[in-house]
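This is the structure I have questions about; it appears just below.
Every protein chain but one is kept in place in this view of the complex.
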Amino acid sequence: MRRGRTKKPEHASRKMQNTSSRRPGLIALIKNYFLRHMQVMFYSIGQLSRTPFSSLMTSAVIGIALALPSAFFTLLDNVQTLSLGWDGNAQISLFMKYNVSNSDAQKLATKLRMRQEVKLTRFISREQALEEFRTHSGFGDVLDVLEKNPLPAVIVVVPATTLDTPDQIETLLTSLKNIPEVDLAQLDLEWVKRLHALLETAQRGITILAVLLGLSVLLVVGNTIRLGIENRRDEIVITKLIGATNRFIRRPFLYTGIWYGLIGGLLAWSAVFTTMMLLKAPVNRLADLYYSQFTLSLPGLENALLLVFSGALLGLAGSWIAVGRHLQDIEPT
Amino acid sequence: MRRGRTKKPEHASRKMQNTSSRRPGLIALIKNYFLRHMQVMFYSIGQLSRTPFSSLMTSAVIGIALALPSAFFTLLDNVQTLSLGWDGNAQISLFMKYNVSNSDAQKLATKLRMRQEVKLTRFISREQALEEFRTHSGFGDVLDVLEKNPLPAVIVVVPATTLDTPDQIETLLTSLKNIPEVDLAQLDLEWVKRLHALLETAQRGITILAVLLGLSVLLVVGNTIRLGIENRRDEIVITKLIGATNRFIRRPFLYTGIWYGLIGGLLAWSAVFTTMMLLKAPVNRLADLYYSQFTLSLPGLENALLLVFSGALLGLAGSWIAVGRHLQDIEPT
Amino acid sequence: MILFENVSKTYPGSHEALSNVSFHLHRGDMAFLTGHSGAGKSTLLKLIALIERTTRGQILIGGQNLAGVTKRKIPYFRRNIGIIFQDHRLLLDRTVFDNVALPLIIAGLDYREITRKVRAALDKVNLLNKEKQLPATLSTGEQQRVGIARAVVNKPPVLLADEPTGNLDPELSEEIMKMFEQFNQVGVTVLIASHDLELIKRMQHRTLVLGKGKLIAQFPEEDS
Partner (left out) sequence: MILFENVSKTYPGSHEALSNVSFHLHRGDMAFLTGHSGAGKSTLLKLIALIERTTRGQILIGGQNLAGVTKRKIPYFRRNIGIIFQDHRLLLDRTVFDNVALPLIIAGLDYREITRKVRAALDKVNLLNKEKQLPATLSTGEQQRVGIARAVVNKPPVLLADEPTGNLDPELSEEIMKMFEQFNQVGVTVLIASHDLELIKRMQHRTLVLGKGKLIAQFPEEDS
């Protein structure tokens, strides 16, 4: 690329027998190239800062367009940890035979936990079962009529996360059923189905949103740069007349796009951060009600870097497209 | 306003002793006024349609900014009907005394339903209670050990929607407790609390979103019109030099803003409609799993009208602000 | 009609562009304004059209003190002054016809009247056959003539022209100047800034000479 650029003018000027044909070395050329980029970079900052209000407004539009998908993905992230950490995946309830003692059941629970296919086990003694039943079923007082605890001990088995197909879980279920102490092994399939349906809906919704929003970021950046180009039509025509290449004309626009995107990314990050801060209190209250340890995780520094970086990238892409489309159309007359 | 506008030039021209001082009647003036507005309206359509791609792009940006809040509000609307119709409000479980027969309990249920404070009642016979317990608690087989059904009949009472404060529900609860056949009246307060917490979170989240998005609509429209004004700086300067009032210069911009907003509203509506269509299938699957009659309601025609109207209004507002801010700055030199 | 009393104009961050200029043009006068490049000719015309405000001194147009014309009243004031700009200032995205019609549209005339008047004005500058073209497709001289047509289309009582013949060949220049004389003969007060000293001499009208912002000569001498 660089060679091509420096070769052509010499070629042209040789035809015109231009007297001033210096031939600088390669290192000088590279140095010059970077120097010129730096100049354009600072020039474009200068231009933006000369109209701070409108630059900020443009960045804000991009920022909002970026903030929305990122807020959604942060939320989705949170919901996913929520659905995992809170309620676990599918879980299997093992009801002990009626004559299995608490301590035997407890031992079995400890043994099961060693198995590879098992993530964790939770032991519910006969007394705990009765207590849970009393508080949660609403039939508490009724149980007082009974002289004997009718409930067996229960071991709740959470399969390892590596088992993700229904088949693998089914295999585990059969093997658990065959344990002598176990009366009944029940897979909470209903719950799995519901979770899947829920996540499917959420994911489809968020995918549609992400597509819409990604589109809007590109549209916003592209449109802004397009209008910026329209605004500087005279400038483009004049520099073309003086002999500027498309590459030369494109450069400041690309940098402008990058700056818009960068600042927009920063704004987006602060918007997401603020939103999460505002949501933290009610979400925690909600989690408390569900006896959950869940707390909303705030977007961190790497998130900020990602947003700023993708903002800059989108800004560059948007301006590249817009400049490419429109630079061709603007020809001097 | 209108009188002022026509008076001033005459005033000025009298000072200059202009010879051509016609004095048209009021009706002619009003007719002229509307005619001119129509002209500007069609002129601005013409201008937009001359650059269809960029007009559509601008409208699309506005459309997306409008589509998002409206999609969210449609979803929130759906969630609200969902939380009402699906699980009902707070509900009170009345456990009958152990010696109350199924038929007596059923009669009581019918009687209770007549009361104003009660929306509906659901009767659960002792056998149904046992069955439900068997299927849902996971302790089914255990019950086979018992020779007698330990469960009483239950009447579930859903309070009328007119009772919306905790106090009113408390009063109802006390009155139900005092019914002789009732052993225990239990208010499902937990559920109410959870629902409230959930809705609070959703509402706070959506309010933040709506603010962000409302801001973005204004920013997008304002920014677009601002760049449009910048683009036509020469035109504004020239017409000012020829003696155009600010009102005259503002008019086409306002109409342009209205058109952008209108088209943006239409695009927003189709985006929301499409999104809802795509979400319909998984949501219905989800509802089926919960044995719910719930179906996602699509936004209707009045929704479309509202969107288009508010789009036009926002377009007008955005351009009004932008034109007001920038027209002052553009003075001929 | 146009009365300057000790008018000075200093642009911010610049030296005095006009200093202490006084003269009087009566209703129906026709005068030339000349001087070297940067002498202040355009500045003087801009002060009359309220594009710039005086720093000191006062200007009276038709007995009206320009200091009293507030920002809101400027548009109505300008409708009584036809201005021909040194850089024509046409709307590039509208046809020649629409450009010339603009002052009439602003004034709120109805369509038939506009058409009639625009055609008449274009005919005078010999451009009736180009009414549907865009300004960018005209030669510079043609653009300048469109600017002239626009300035005169609503028959303003005062006509200002800044170098109206700078891009015209001598023959056409003379024709255009004759046109200004015709306007003048029906009572329009005309003030023309020009470098074309030959032409000015031949026309034998009042001439104001600016030099470095000062009025350094007048032909013929003013009695005031």
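Per-chain numbering from 1; labels A, B and C assigned in written order.
Everything that follows uses one rule, which is that a residue touches a chain if its C-beta (ideal position, glycine included) is under 8 Å from a C-beta of that chain, and two chains touch if they have at least 3 such contacts.
These numbers were taken from a predicted model, which means no experiment stands behind them.
Counting contacts over the entire complex, the absent chain touches A, C.
Checked against the full complex, the candidates C:7, C:31 or C:168 give a single residue touching the omitted chain, namely C:168.
Across the entire complex, the residue among C:87, C:113 or C:181 in touch with the chain not shown is C:87. Contact with the chain not shown here comes from a single listed residue; of A:99, A:116 or A:333, that residue is A:333.
Within the full complex, the residue among A:239, A:270 or A:303 touching the omitted chain is A:239. Interface with the hidden chain, as seen from subunit A, comprises residues 8-9, 11-13, 15-20, 32, 36, 234-235, 237-246, 248, 332-333.
Interface with the hidden chain, as seen from subunit C, comprises residues 11, 14, 34-39, 41-42, 86-87, 133, 137-142, 145, 162-163, 166-173, 195, 197-198.
Here is the rule we use: only the chains that are shown with their structure count from here on.
At the far end from subunit C, in terms of centres built from Cα atoms, lies A. Overall, the chain located most centrally, as judged by its C-alpha mean against the mean of all protein C-alpha atoms, is B. Computed from the mean C-alpha positions, the centre of subunit B lies at a distance of 58 Å from the centre of subunit C.
For the pair subunit A and subunit C, the distance between C-alpha centroids works out to 64 Å.
Between the CA-based centres of subunit A and subunit B the separation comes to 27 Å, rounded to the whole angstrom.
Those residues of subunit B in touch with two or more other chains do not exist in this structure. None of the residues of subunit C touches two or more other chains.
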